[in-house]
Each structure stands twice: as structure tokens, then as C-alpha cells.
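What follows is a structure written as C-alpha cells; I'll ask about it next.
All protein chains but one are shown at their positions in the complex.
As written, the chain order gives the labels A, B, C, D, E, F and G, with residue 1 at the start of each chain.
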Amino acid sequence: MLQFEKNDKLVFIGDSITDCNRARPVGEGLFDAIGKGYVGLVEALLTSTYPELGIRVVNMGTSGHRVRDLKERWQTDVIDLKPDWLAIMIGTNDIWRQYDVPTMTENHVYIEEYEATLEELILQTILQSKPKLKGLVLMTPFFIEPNKADRMRATMDQYGEVVKRLAAKHGAILVDTQAAFDKVLKHLYSATLAWDRVHPTQAGHAIIARSFLKSVGFDYTKDPE
Amino acid sequence: MLQFEKNDKLVFIGDSITDCNRARPVGEGLFDAIGKGYVGLVEALLTSTYPELGIRVVNMGTSGHRVRDLKERWQTDVIDLKPDWLAIMIGTNDIWRQYDVPTMTENHVYIEEYEATLEELILQTILQSKPKLKGLVLMTPFFIEPNKADRMRATMDQYGEVVKRLAAKHGAILVDTQAAFDKVLKHLYSATLAWDRVHPTQAGHAIIARSFLKSVGFDYTKDPE
Amino acid sequence: MLQFEKNDKLVFIGDSITDCNRARPVGEGLFDAIGKGYVGLVEALLTSTYPELGIRVVNMGTSGHRVRDLKERWQTDVIDLKPDWLAIMIGTNDIWRQYDVPTMTENHVYIEEYEATLEELILQTILQSKPKLKGLVLMTPFFIEPNKADRMRATMDQYGEVVKRLAAKHGAILVDTQAAFDKVLKHLYSATLAWDRVHPTQAGHAIIARSFLKSVGFDYTKDPE
Amino acid sequence: MLQFEKNDKLVFIGDSITDCNRARPVGEGLFDAIGKGYVGLVEALLTSTYPELGIRVVNMGTSGHRVRDLKERWQTDVIDLKPDWLAIMIGTNDIWRQYDVPTMTENHVYIEEYEATLEELILQTILQSKPKLKGLVLMTPFFIEPNKADRMRATMDQYGEVVKRLAAKHGAILVDTQAAFDKVLKHLYSATLAWDRVHPTQAGHAIIARSFLKSVGFDYTKDPE
Amino acid sequence: MLQFEKNDKLVFIGDSITDCNRARPVGEGLFDAIGKGYVGLVEALLTSTYPELGIRVVNMGTSGHRVRDLKERWQTDVIDLKPDWLAIMIGTNDIWRQYDVPTMTENHVYIEEYEATLEELILQTILQSKPKLKGLVLMTPFFIEPNKADRMRATMDQYGEVVKRLAAKHGAILVDTQAAFDKVLKHLYSATLAWDRVHPTQAGHAIIARSFLKSVGFDYTKDPE
Amino acid sequence: MLQFEKNDKLVFIGDSITDCNRARPVGEGLFDAIGKGYVGLVEALLTSTYPELGIRVVNMGTSGHRVRDLKERWQTDVIDLKPDWLAIMIGTNDIWRQYDVPTMTENHVYIEEYEATLEELILQTILQSKPKLKGLVLMTPFFIEPNKADRMRATMDQYGEVVKRLAAKHGAILVDTQAAFDKVLKHLYSATLAWDRVHPTQAGHAIIARSFLKSVGFDYTKDPE
Amino acid sequence: MLQFEKNDKLVFIGDSITDCNRARPVGEGLFDAIGKGYVGLVEALLTSTYPELGIRVVNMGTSGHRVRDLKERWQTDVIDLKPDWLAIMIGTNDIWRQYDVPTMTENHVYIEEYEATLEELILQTILQSKPKLKGLVLMTPFFIEPNKADRMRATMDQYGEVVKRLAAKHGAILVDTQAAFDKVLKHLYSATLAWDRVHPTQAGHAIIARSFLKSVGFDYTKDPE
Partner (left out) sequence: MLQFEKNDKLVFIGDSITDCNRARPVGEGLFDAIGKGYVGLVEALLTSTYPELGIRVVNMGTSGHRVRDLKERWQTDVIDLKPDWLAIMIGTNDIWRQYDVPTMTENHVYIEEYEATLEELILQTILQSKPKLKGLVLMTPFFIEPNKADRMRATMDQYGEVVKRLAAKHGAILVDTQAAFDKVLKHLYSATLAWDRVHPTQAGHAIIARSFLKSVGFDYTKDPE
């Protein structure tokens, strides 16, 4: 059964995969202000299926961001928005910069900093949110590459483990987006879902959205009546 | 159970609600060539859930078109594409022009012409398609207005009846998009789904996509594995 | 007989229906600085019919504004301009946000706040204007929908009642734009006048302009000689 | 009393003063296709005041055109549109080119050609129109300059005399736009109505529109009911 | 004989007739930074005829400016540039606003303010310039209208008299641009030189440039050798 | 004394130095259709000084053209325009391509072809022009480089000799633009007049215009009266 | 030793990796008409090192092309250009479409067609070129992915084998670009050289250019003297 209650406010934060051209400063409201990625899709499915609940979805993704960047804007972009639910998907750029600009080491966020910062943000949210956060969703970052020996995929899996560990430790709902992609990658080559293995097509965003919705008890068979 | 078979080609044709900025001349392929409306959403859900089937989705919607305009391009835009499945949603502009430019009567497509032309296109497709069409889906046009006494809504319902009658007569699958919107409109005011009551938000497109998928046996609980 | 006197300055304030792409910061002067909606039309009819009066028309409408937003800029955008006459038409967005983004409740301006704020602005203008305001015109907001059972129309009518009440209480001239539209809607479907039932065509702006001019004694039979 | 009957189609043809950014190839329909000059204003006043008549207004003005250019497109742009009423205002560029590019004599349309061509077009319309033209309106060209000794104004007055003569000869309704402007010019300097004394402001367009409407019996006191 | 000496710096200040799209903040240097009006022409003729002198020409015209606006920027745009020679042509907008926006009286600069301000700027320049100004050129504003009974022309002539008076009083070189235009207007209609009678064509700018050069002793028969 | 007579039509043809953004297909008329290079300057000086003559100046320059390209368009761009006077300045690109894309030899126009083609065009014009050409002006191409040992300058001088020879042979007026530039280059480095030594600044265009005007008897001391 | 002779013309043909925004219709000449990829780099190194040879480099790459597309334009884009040397690098899109739009099978060029078409083009060039082709360079397509088990890489290697086979069979010079990339990929992750593993950075283009130059005997130690 859907875990959200009437009028719950659900905030998503992350990087370009979350952003998808959302409005500034707050990604909510008319004219696709919520962006056209998985967040828009989640909102569309929630609103069309549970119109009576009036779930409020806010997209606070920012292209290029790493967990280090989220920390800079956590107060204004998460705490001040007073979410009932918060979903975090971060880590792609923390890792990618290690592989696409390997010499610019000051731009890399290595796994220790990643874990420490992410946990700090989780704790801050749990402790400081008023009203109290009803639920936290941690989504693993993913790399659309099935070869686990690939260096960037291997790193991604390590960061994914951090997310899983923190979800368990802090009682958050876990969304294993990498696992969801892996199932599809058995049938489709990575280029079908993303030329750069990072920014998904609509089908890729559907994979993320459906993983998220599954984790919060979304019922597709429900009718709005 | 999903009615599509491996490698089936599914063509959607219609007006701006179908179009959603699809590529020209054929709405298929990389870079959102399929548009970002309900067709894109259908494709995303099919590909992410049934990647092993390799369903091929083609968007041939054109903004502003009426059934009279579809007739002009039926050979190139439907028959020549050799669809296995064809979905038609047309009628909004046939009616709307009667209400937004009432004096330009030569632009109106009244119900007799609507029914005759639509049936002609259906028959042409059934008879001429090679390979033989596996399935035809007729989707009613809709107006996002719950007041059945509203003049445009009343006309829309009459055209919807035509679609239902033709679906029954020719053994097509019927998608009653108006009924699907009506359920949501019990909870939401029309402006939430479309400022002009015609062009839907993402949530509105999700209503259409889900109605369509339900009619062809889409199974949300299936896993790609 | 026209109530304006030689060289009177007439300021219009409101939302997008007033704005119509006026110049910033002050909507007055060359090159359609006054916008091309009902304000431009009022100015055109005044200047062409009463050129000897030198009436000065200023457009201070701002798209998207609610009465709450007018309050923020009342000093600079009304009081500081030293109007002889002031016309206010506000309320559409105060209501619309309740219907198009129902979950974002902090953006809604409910009727109590609407009435209190509007009255506060009226009083402030009457009391603080130097030179003394010669005349105040209160124009009801409108919704181009004839069905009074429509939820947004019903709300609009309530806000319209507030405007009428305040006009009576403070001796302002009342322009019942909703009544003017209702007469035309007996003959034309709403889509002819506005796709979204809010932003009028040129014909819709003519309805507003003519209602306004009637209320201030404009004489169409007068010749400029 | 208004001379137009229910569903009459009224075509305006002329130069840039008529054009005002109308749609191509035919200036009629949604989204200000009719342009935002005096034609748009005429349409707005007709539709808002006589909505029950369903008058259809079409703008076929083209910037820069002279009577010689109208002749080139008369079949497609007038006859083929089957107007019930036709309004012609031409001559400004026929004259202006004599004054702004005096050496390019092949671009000048002198008064003999002007008169002969205009009469030819009038006769062609009266004789060939099917259904029969109900009414013809001839509008003088104008120059927003009160000094009758000004060389271009003097020439304009001669061309205006041609229009008056042809109106009388062929039983057309005459609209003396120059006379209408002259009345306003007693009170306003020409620059208030047009920097170049040719292309009017909104107030200038109101002068033209009101002259036209007066000539066809428009009743401002009528209510749409 | 040319009054300028080797390496003299010549600053022009004025309105849009001077400006002609000059560079900001200082109109001097490569890529037509000097604008393409009469200032550019003066510079081109000086440089091509007296290349050995290295005359430095600076354009400080600003579109829309009146003498009141020049006063605001006199320190930075004239004094700080340390001109050897200064040419001023101002007044068109001081007058034009009285005729094109007659109701916006706070934008008008009447003749008393015009004279007082212009004299103040002249005195400030003579007294404060270091190094001492070698020469001051006062150019009358002009209106490309030969009819001296025209209201705006009549006003222009009054302002022109002010310029002549001040030139005589302060020993400045006078350039009577109006007289120069009047000679040409005996042969050409105003529209040939400027559609709005204010902003000249290249030929109009040549009239100004040649008047200026004549006043400073430019010798066309000189060869650069 | 000026050699042009009342209403003479003067056509300039050439390359980018002539073109300067002229209008298409014919460079004549309002809004700087004549371009803003030396042709515009010639026209401005002629019109401002001899307004009573009504000289008609047409600019048919096309960027990048060589004599070979002129030949392609000679009928439409020269003969059909029925010039009274024709001025030709061509050769820069014929030579430049030999130096900036030396390997693309099919783009080079060597001196034999240059001379033969130019003479062919001259003869064609003299023989076929109706009405008979009153005067032909041949302008040498130029290179803004004083070093005669420079390879491109040396070639330019050879082509200039061809122009001089043909002028003498066919009784044309010769304008030695190279000589005019050389005088100025004694005082100014080439970069002051053109960064690429080909496309002149306004000062450079003034050098060309003045050379041309001198050759046709232009009198700077004349007043328009 | 460099195999090219004085004035040799070298044509490159291929897809987007070759194209890099070259000019149309022929990629040769001023202003980077040759594109800024490996072809531009080859030209830059040839011209700077062997300026005395006047090697002429032409870029005929077209984005998105497959060998099937090259066939369509082979006559105009290769034969008609009369190359002395021809370099072909094609195959990426022939393969990529199999992986990024797997359902659109008519867009795939499978290995049999690839080999047959490529050989046909080679033979046509050898047989029909006049003057006779001096040298043919066949460059393997490449995929910037070191994992040979990757499906697309595996396919790429098969197509590379075709190229090697044809090079051997027809006596062409072989450039094994894949091998060149593989060496670098031992040290750098693929994302450093291309986000999508196809379109290289400048460093990636340097790898291709250097492989090509090595194959034709380019000598980096040579000085232009």
C-alpha cells in the first residue's frame, strides 16, 4: 500500500539525472517545473493514480552536483523546504570526475568523503527536520554498464554499497537503481538506454521511477475512483 | 498478458496530444524522436518492462490535425510504415475549431464526415496492410471538462460514441480516454491537468498511457528478467 | 459625460490581463509601452476621441500577480506615480493557483486575505495620495466560463462580490467585467474568447475596455473637434 | 443600424497599415492572425458587440504594397476568398516612393495608373464576385500631416479625391480617413500619432477603425444581449 | 586651413544622431567603435586627408539624451576625457518629447532649462578642462522639415537661436546644421533624408559632417602627401 | 565640373569592398540598401551636395567575387540595369586566393584570364548598353601594403597595370586607388586602415570614395543651393 | 619518408569523426572549412612541416553516415574530386545503430553488406579514378572501450578485420586506429577520451591523426627549411 499520506510533500535531490531541466530556484509547479526525468514521471504516476491524495512533489536536482555540492545547499534546498519525505540519489559525478578528468583531483570525491558527507546530510535531516521527516529514501547511483570489471562500474558498486549500508543503518528505504538497470541490461545494450552510460533515455528514467514507486508501495492496479 | 509479440511494430497516429514534438518525417529513434507525451511514456514503460520483446514504437502524431488531415497522409504515414499494431486518437481539432473559430466553417469537421472518414481509414488499414495488421486500437478523443452539459464536452462525447461504435463494429480494442480522465476529474480541477482543457500535463499523459497499456494487457508486476 | 478632466493621469494596476507586455519599470510612453491589451485600447479610444484632454494613461499590470503581490509594490507602483484616477483589476491568480497547483497552498490567496489586502490598498490610496485621488475604479476579476456551478467560476463570483462590496463601501466606480463577459458568452463558446478561459483575445480585451469606458462616461458619438 | 448580416465575411485589403503582422497566406483565425492594427480592432469591436452575428473578418494587407501590387494578387487574395464585403485602403506607398526614393521612378505609381488600376479592381470585384458582393468600402489613404501645402500631403489629397470619385461612381461606402485624422491633428502634433507620419500608434488605428465602423452603422450603445 | 593641430583630441557629444551605435563606455578605437554616423564620417575624412596629424576622434553620443542627461554624465564623458576640442549637438529630444509624448511633461526640457543647462556645461568645460580646451564647436539641433510654421520646427528654430546666442557669447565655433539641411530641402522632400525627419540617412549625415568640417577649415583639395 | 547629368544612373560593381552588406538582389533604395562602404559614401556626398541632380546610385558588389564571377552575372547585374555610368573595381580575390589558398589552383584567376575577361566585359557593356553608356570608370584593385616587394602587392600592381592599360585603350576614366592608399600609407601603418590589408575601415573607404569623386569632377566647394 | 608528392590532393571520407563541422559541399579552404578533428590536425601538421609540398587536404566526412550512405555520394564526393590519395574510415554507425536502436533493423548495416559495399567502393575508385589514384589508406573504425568482450567492441573488431583484409587484398595502406586507441586505454579510462566512447576529444583525434601520419611516413624531426 502506498506509504504516502494525504498532502505529503516529497522532495527529490540529486544531480543531472534528477534535474532534467527543472525550474529554479524550486522545481515545483506549472509548465514542467518539475523536469521531465524520473521525478516528473513519479509525479505523473502519483497524480494520475492517487489524485485524491494531493501528493506534492518537488525536484531539487542540480546538474553536475556531487555530495560535496549538496552539502553546500542542504539548508535551503532540503531543510527549509520542510519535506515529509526525502529521496536522495547522488554519487555519479563524485565518481565520474575520477574517470573523465583524472588529473583534476580536487574535483574528485573519494569514497571516504562520500560516505561521511552523505551520512552527515542524513543525520542533519533526521534531526533538524520540522515537522519530523516521515520517510527517507536512499537511491543508489548507477552506471549503465553490465561489466562489473569495468573500472567505473566497479567504483560505482562500491559507492552503491555505501548507500545500502547507510540505508540499513538509518532505517531508510533503499532503492537499488543499479540492480534495476542490470536486469534490463541483460536484454539491451547500454547504448539503447544512454549513449554516455549515465544520462538515461525515457526508458531509463522509467526504470528509475518504477524502482522508486515499488519501494514506496505504489499500486498500479488502483483506480483513481 | 501483453498482447504484443517479439519485434512488433506499433504505430500511433493523432494530433498534438500524440505529436509532442516528435521527429520528422518519422517519429522514431534516438534523442526523444518519439516525443515526450503519452507515446514516449508508453514506449518507456514497454522497453523498461519488456526489454526482451524489442517492441518498436513509432509516433506519427501531427499538431492541429483532424481526421480529414490524417486521410491526406494515411498512405505514407500509416500504410507504408507496415505497422503490426495501429493506435488512432483523433477528433479534438475536428471539434475544437467549431468552438474556437466558429465563423470559419470550412475548417470544421462535423460528425458525419468524422465517422465516415475514420471508418474509411480503418477499412483501408485492415484491407491493405501487408503484413496483415495484428491489432487496431481506437482511442476516444477527450475534453478535460467534467461538466457534460458543456457544449464542447457534449460534442466530444458524441464523437467518442462514434469511436466506440466503430471499435465494436471492426473488432478493435477500445481505449476510453474520456472515462479515464473523468475519474481523475472527480478529484482534481481541470486546470491542474491542462490550462486549456486539451493539452495535458505529464500527469494527463500518464492517464492516457496507462489507459492504453491496460487495454493491451500490460503487466506492471512483471520484472524484465 | 466623460468624468476625466484635462491632463488627468489614469493608472491601471493588475495582473497579466492588464500587463500585456507593457514597458518596465513604468508602462507609459512611445512604442506601445502601454501594452496591447485593454489598457492600450482604452488609451487609444481616449486619445482618438478626446485628444484635447491630454489624458495620461499608465499601465502597471504585472503578469502572475495576486493582491498579495500588489501590496509589495503599491508604494512605488501606485502612490509614487501620483495618479488622479486609479483602476484595479486583481484576483485571477489569487484564485487560479488554488485550482492549477492545488498542493502549493502557500501560493493561494484565500478570500479573507484577498478582501483585507484589497481594502488596505484602497484605504492607503485614498488616504495617502497627494494630490488627492479624483476617482477609484474597481474592476471585478472574471472567468470566461458561463457555468456558474464550475468550481473556479463559483470562487471567482465570490471574489467578485468582495469587489462589489468594497466599491460600494468606499464610493468607487464599479466595473463588472464578469457580467460583461457573461452577455457575450450567451452567444460564443468560451474558447472563442480565450483558450484557457483567462487570457482574452482582442475581442475579449474590447469587452473589458468598453465596460471600463462606459463606467466613466465615455461618449462614442463625440467627435474630436 | 449595422449593415452587416449574420455570417457575413468582410475582407480588408491594403498595405502595412492594414497588415500589422497578420498571418500568411490568409489573415484569419486564432492567435492574432488578423493582425493588431485597425482590422484587429474592428474585429474586436464587432465580435464583442455583435457576437450573435458571427461576422467573419479577414485581413489581406501586405506591407509595402501599392495598387499595382494588389492587382497582382487580386484573384487569390480577394476574389477567391468570396467576400460579402470588401474594404480597400491603398495609396500610401504609391505616393511615398515618389518622395522617399525620388530617383527610382519605376517604383512610383502616379495618379493616372492609380486611378485606372483601382477602378479596374473595383469593377473586377463587382462583376466577378460569386456570391455577389454585398458592399464595397473605399477608404482614402492618409498622411498624418496637417499642412495641406506639404508636398506629400498635397499629393495624398489628390489620390484621396480619386478614391472619393470612384466611391461615388460605383456606389461604394466612403471612409474619409484623412478627414478623421485631420480632426485629431487640430489637437495633437503628428509625432504623437506616428513618428513617420504614416504608421499609426494604437490611437491612430482607433481613428481608422472608428471611421470605418461609423460608415457601416456600428452602434456602440448596443449590448450583446 | 584646418584648425586642428597634431595629435589633437576631438570629442563629440550628443544624442542618437551622434551615437549611431558607438562603442561603450567610450566611442573610440577599432571596429567602428566610433559609430557610423556623421562622427564616423568626420573621422574618416580627417584620417584619410590628414593622416600625418593623427587627430583623435571620440564619439560620446547617447541615444535619447537631452541636455539634462548630458549634465549627468558631463564629468566622466567630457571633462575626464581631456578633449582638446569639443563639439556639442543637443536639443532634439528636449523638444521631441514635447511633441510625441505631450502628456509626460516631466520628460520635456523647455527652453529656459535648455539654455541654462547648456551654458552651465559650456562654462564648466571652459573653466575646468585641463589641459585647456583649444576649441569649442556648438552645433544647432535640426528638424528635417522645411515648413517654418510647423510647430516642432518652430520650436527647433528657437532652440537653434539659443545655440547661436551661446556660441557668440562664449566665442565658440557655430555650425548651423539646420541651415545646411534647409538648403538641401529646397530640392529633396524630407522623407528622402529621414523617414521621421530626425534620424538622417547617410546623405543626411554627410550634410552634418560637411558643415562641421567647413567650420573648422577642412581643405578637401589637400592631398595626404 | 561634375560629369554626371540630371537623373544619371551610376552602377558600381565589384567584390566585398564594394558590397558592404548591400541589399539583394539590387543594392538601391531605403534603409542603407546601398551598403555602408565607399559606394554609400559616394552616394551620400553626391546627394547632399548635388540634390538637384537626382543622381541614382546602385551597388552591385558581391563579397568574394572575382572577374570570373562578374562575368556570370554581367547581363542581369549590369546590362539589364541600364546604367548611364558604370564603375568597376575587381581583382582582389582573383589575386588573394593565389596567396591564402595556394593549393586550390582552380580558384585562382591568373593575369591572362583577368585581362581577357575584364576586357570582354568592358566591350560587352560599351556595345550592348541601351541607352548608350555615358561613362565607364575603371578602378584599380589595391592592397594596403606599402612594401612593393611583398609578393601579393607585387601581383596587385601587375593587375593594376592591366586596369590602367584597359582604361587607356577603351577611353575609360581611371581611378588609381592603390596610388591613393600609398599616399596615406606613408603616414599610417597598414593595420590602421585594415587588419587584413584588404577590407578598409571607414577612413579607407573615404580614400576610395574621394579618389572616385575626384575623377568625375566632384566639387566640394559647391553648395546645394 | 613522406609518401606524398608535391601538390598531391588527399581526400578523407567518413562519418562524424571525420566531419567535425567541415564546410559544405566541399570541406576545403579558408576558415576551418576542413573541420577541427583529426583531418584538420593532419592538415595542420603537414602544412607546418612540409610547407614546400603544397599538399591539398579535403574533408568529405558526413555525420551519421554508414558505408551504405557513402555509396550514395561516392561519385560526387570522391571520384569527381580527383584525389591523388584517398583515406576511408567508416563503420561506426553501421555498427552503432545495431546497438542503440536495435529495433530499427533497416538502419543496420551488417557485416556482409559492409564488406561488399566497401570493396565495391574501393574497386570503383581504383578503376575509375582519373588521374590514377596514387595511394589508398584504409582506416579501421574503432570503439573506445578496452573490454573485448563488450558486444559492440566485439562487433567493431570484426568490422576492423574486414578492413584489414581488404587493405591486404587491394594493396592499401592500413591504419589500425583501434590498436592505437587500445594502447592509450591501458592508461586512461574511456571517458577521458570520449563520453560516448565514439566521438573523441582533441587527444583522441591526435591519436587518429598520428596513426595516419605514421602510416604515410610523416617525419616529425623534419624542419620546414
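Operating definition for what follows: contacts are C-beta pairs under 8 Å (C-beta built on N, C-alpha and C of every residue); 3 or more make two chains touch, one makes a residue touch a chain.
In this text the structure is predicted, and so the values were computed from the model without any measurement.
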Touch partners, limited to displayed chains, of the chain removed from view = A, E, F, G
Write down which of F:Glu161, F:Asp196 or F:Asp219 is the residue touching the left-out chain.
-> F:Asp196
Just one of G:Val26, G:Leu118, G:Leu138 or G:Ile207 touches the chain that is missing; which is it?
-> G:Ile207
Logged for chain G, residues touching the omitted partner chain are 30, 32, 34, 36, 40-41, 43-45, 47-49, 51-52, 183-184, 186-188, 192, 195, 201-207, 210, 220-221, 223-225
Residues of chain E (touch criterion as defined above) contacting the omitted chain | 7, 9, 28-30, 54-56
Absent-chain interface as seen on chain F, which is shown | 96, 99-102, 147, 149-152, 188-189, 191-192, 195-196, 198
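Note that in this section only the chains that are shown with their structure count from here on.
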How many angstrom between the C-alpha centroids of chain G and chain E?
-> 62
Chain F to chain G, mean C-alpha position gap in Å, rounds to 45
Centre distance in Å when chain B and chain F are each reduced to the mean of their C-alpha atoms | 64
Please set out, as single numbers or ranges, the residues of chain A touching at least two other chains.
-> 30, 188, 192, 195
